[in-house]
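Pasting in a structure now, in structure tokens, and then I'll have a few things to ask.
Note that one protein chain of the assembly has been removed; the remaining protein chains are unaltered in position.
A, B, C and D label the chains in the order they appear, each numbered from 1.
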Amino acid sequence: MTITRSVETILSRYEGETPGVKANLARMLMQGRLGGTGRMIILPVDQGFEHGPARSFAVNPAAYDPHYHYRLAIDAGLSAYAAPLGPLEAGADTFAGQIPLILKVNSSNSLMPSASPKTQAITASVDDALRLGCAAIGFTIYPGSSMSLSMFEDIAEMRREAAAKGVATVIWSYPRGEDLDSKAETALDVTAYAAHIAALLGAHIIKVKLPSDHLGQAEAKKVYDKVGIPAASMADRVRHVVQACFNGRRIVVFSGGAAKGEDSVLEDARAIREGGGNGSIIGRNVFQRPREEAMALLDRLVDIYRN
Amino acid sequence: MTITRSVETILSRYEGETPGVKANLARMLMQGRLGGTGRMIILPVDQGFEHGPARSFAVNPAAYDPHYHYRLAIDAGLSAYAAPLGPLEAGADTFAGQIPLILKVNSSNSLMPSASPKTQAITASVDDALRLGCAAIGFTIYPGSSMSLSMFEDIAEMRREAAAKGVATVIWSYPRGEDLDSKAETALDVTAYAAHIAALLGAHIIKVKLPSDHLGQAEAKKVYDKVGIPAASMADRVRHVVQACFNGRRIVVFSGGAAKGEDSVLEDARAIREGGGNGSIIGRNVFQRPREEAMALLDRLVDIYRN
Amino acid sequence: MTITRSVETILSRYEGETPGVKANLARMLMQGRLGGTGRMIILPVDQGFEHGPARSFAVNPAAYDPHYHYRLAIDAGLSAYAAPLGPLEAGADTFAGQIPLILKVNSSNSLMPSASPKTQAITASVDDALRLGCAAIGFTIYPGSSMSLSMFEDIAEMRREAAAKGVATVIWSYPRGEDLDSKAETALDVTAYAAHIAALLGAHIIKVKLPSDHLGQAEAKKVYDKVGIPAASMADRVRHVVQACFNGRRIVVFSGGAAKGEDSVLEDARAIREGGGNGSIIGRNVFQRPREEAMALLDRLVDIYRN
Amino acid sequence: MTITRSVETILSRYEGETPGVKANLARMLMQGRLGGTGRMIILPVDQGFEHGPARSFAVNPAAYDPHYHYRLAIDAGLSAYAAPLGPLEAGADTFAGQIPLILKVNSSNSLMPSASPKTQAITASVDDALRLGCAAIGFTIYPGSSMSLSMFEDIAEMRREAAAKGVATVIWSYPRGEDLDSKAETALDVTAYAAHIAALLGAHIIKVKLPSDHLGQAEAKKVYDKVGIPAASMADRVRHVVQACFNGRRIVVFSGGAAKGEDSVLEDARAIREGGGNGSIIGRNVFQRPREEAMALLDRLVDIYRN
Partner (left out) sequence: MTITRSVETILSRYEGETPGVKANLARMLMQGRLGGTGRMIILPVDQGFEHGPARSFAVNPAAYDPHYHYRLAIDAGLSAYAAPLGPLEAGADTFAGQIPLILKVNSSNSLMPSASPKTQAITASVDDALRLGCAAIGFTIYPGSSMSLSMFEDIAEMRREAAAKGVATVIWSYPRGEDLDSKAETALDVTAYAAHIAALLGAHIIKVKLPSDHLGQAEAKKVYDKVGIPAASMADRVRHVVQACFNGRRIVVFSGGAAKGEDSVLEDARAIREGGGNGSIIGRNVFQRPREEAMALLDRLVDIYRN
């Protein structure tokens, strides 16, 4: 595998990182139809944990089978496939070596009492990732939650272990907490802050939601108003998030949320590309469509990023 | 021991699992009168912990003696016998090698203050299981409890250790929590979700209660209504739970609850068989009957599954 | 030391246990004037921790000195002497090898705020027991307390370590908790349940209080009423507790509580003997009497058990 | 160094203790002007932590310098000097070997919210004590606090490690808790109980405050009234505390509290000597006086104990 210039540049920004981590970042960046472009599309399937099996898969029952997602990610030429322990194991042998894997090591669920503090359970380990041949671990933090400091401590420790063992770390950074209303959770300032925290914690790849043009924190609003940070277009907002990730020194990918129209998904991708984001992490919009439709949508996404 | 084709197929779905775990799954699947069929009947005796000795055994005083249950499970040709540390130890030497054992490693009890959060105490370890020659550990989770994340973390760690040491993991998944009323605890959507969580956590064998046709979560109900998941018959509901367990890639057994009429027990078994479940885990309906009656009932159960 | 037939039988019920543990059980069962009978009298002195020094020893000031208790247990030909770390250490050298020791590894005290949840502090370790040449560790659990699950987990771990190192485990099982009133704490059903939990946790020797004929739990009462468990005489109640300890497969000793008349102490012992209990664990009724009186009382107790 | 007969007797009561611990007890008992008498005066300087620097040292600014206290303890011929990590380190090299050191390993402070449960932070380790050449660690427990069980567990563990490494353990036992008013904190019964708990936990040297003639616990009061424990004079009360420390088998030293008149300090010492206590631990009454006055006061104290 010859590394392209774009990928070389990206890798060079991970200064002092272990060759093992760099090799795994390279595996993801050189994989599939976006291989070598510096862009990525990742298929994440942890909604079964988060929302339950029927809400996730009943609309497309083939998706109950973990092999379905492996096969889809491989056939569509995606960069990586992310899932919790159980489903990764269920295809680990059949698809060994065919696509870089991201082991989602913590998970939430919708059965929890609504009054519980926002956090997730750690359900897999770095050694599980090694055993299953994964390129990275994935970990969700909830900046803003009363449990967030403990989540930061957990991922700081797991990241250290992972990096020492040559495994990369992807941080899902989702603001959620007692003082954040739902508008604030996707506000531009809060999203940029959440992405920055992931970078500070040493994430190799940062995943956030696409931000709205709302500003969630009064103290931040003052600065945004004064300095005049562009936020009108989605591309501008993506650019600001990229800036918050060490001025582009870290890979940032964006998720699109619940299933929605194809046009909307493609529009998001164009904004991500324009704003300098590294790509999409797209789950329900893929596996909740029939396979043919999903493949066609992914084709168009790839085209946008290859453009 | 020659493994049958059915068992081979089941084992092949545990991709990348250690040979030790597969060997222990094979031991249980090839044991007794259902050996080789891919079906199982497991005798669990942890009600002494959960409800106290008299409520469990006074109706059939011979059952106070741990040897009684070993002998019954062996004589009836069952697939495995599950119990906490104390009673397993009490017959470990006498019955060594005669039946696969499942060490129940956590337990609840009925003396706890009713206001306590729902959880269990971890009362045995993987090394205890090895020392006693067990094929598997058994662990209860309470999805929905405010303590559930911590239970998930505990079993994730124990499962990892167990698998590395060649011991299989059985997860008892019982929804129970502050936002779940008693109808919701056995609702179809909640049961399928609970089974799915056990699969996500890496359970090799999943144990849930037979679900009712109730739907417990509003968000899930929308999907069930829209997609039209069949739930009218118990066999349909079993089929849905099997689907939630990676589309049948994991063994699922069902428990029947408190002692009840023989007809009802047999009817349950027929529905499990028809719906594609792997069998029954049946305790009070066995040991709270006189031995002769219990043996006769188990005979009929075996016949149903061998059918 | 030749083991008697009775002791051999008892030891044989500890199936699969380490030879070290069996040897230490044998040391206690072969010690003193009840040596070889399968009965035991144990002197426990942890009341200084629980109630303070003056309430424990002022009535018999010689008892302030830890040597007093060593000497008494040896001279009276008892089976073992149990105490916390400090007092055991204070005579460890002088009396080395003269009597089997039980290191009480957790302790409560009467200075705690009354609103505190019921639990004890772990104040010694298995390695302390080894260092001091002890035959066993002693651990109190409070079934019914909101802290009980954590106590179960602690003793499960210590028991495992102790057994692996050849040290036996004695569990003091005292129901105490938010939903148990003081009558329930010594109720027959609750006492049998508490003894059963100790057995489930793997205790080699179980210590409970002598039960009253009260029934503390509504669900249990139904079963007792229906099945008709004999509870009128103390011997009947002892018999039921023995049944709850794996039908007599575990050693059970009974404590008598606060200092009281000699007749009452002897009557208790007769009931224990008749009901099939293994003996008495008797503290305040011994060391709060002048030494001469205490020796005389112990003489009579020994006679009852040798009978 | 030849050990005197008095010191030999004291050491012989630490049965089975490691030679390292005995050697360190001997170092303290043979040090300075009371060397060999079996009596001790210890200089403790942890008030900077507890009350802040100005409240501790501003009245005698030379005392801001940690060297001041080392020098004072050495020049006055005291038995040992006790302080937290920082100040011990600040003179560790200059004064190496000149006086036995006690590393205070936990500390409280006066900035804590007043509503916090009473406990201390563990701020140094046994290995710190070894590294700094200390003879002992010092640890405060608050019997009566809702945090006390956890403090007992911490010191039980540290004591075990310290003793195994040849370091002695001094326990500061200060009753303090939700159910104890300020009169109860120095009550005779409560002080004797606190001293007894330290002994039970395995303390080699016990430090308590001089008790008042108040009785703090109703249950204890009954016994004191009935048995008639002498409490009228301070010497009587000291004698009772000594009794509570295994009838004199453990070293007990007494602190005097806030700075006060010289007569009062000397009177306390006479009562300690008369009651059989082993000496004084005296801080603010020393370092909050000008050095000359402090040296003179210590001279007189030494004379009392040599008497």
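What we mean here is this: a residue touches a chain if its C-beta (ideal position, glycine included) is under 8 Å from a C-beta of that chain, and two chains touch if they have at least 3 such contacts.
The model shown is predicted, which means the values in this text are computed figures rather than measured ones.
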item	value
Touching residue (missing chain; options D:Ile3, D:Ile74, D:Ala92 or D:Leu266)	D:Ala92
Residue ranges of chain D at the interface with the undisplayed chain	48-49, 51-55, 58-59, 61, 64-66, 84-87, 89-94, 96, 107, 109-116, 119-125, 127-128, 131-132
Contact footprint on chain A, counting only the chain that is left out	13-17, 143-146, 148-150, 152-153, 156-157, 160, 175, 177-180, 189-190, 192-194, 196-197, 199-203, 217, 219-220, 223-224, 226-227, 229, 240, 243-244, 246-247, 249
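The rule is short, and it goes like this: only the chains that are shown with their structure count from here on.
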item	value
Geometric centre distance via CA averages, chain C-chain A, whole Å	58
In chain B, residues with contacts to at least two other chains	none
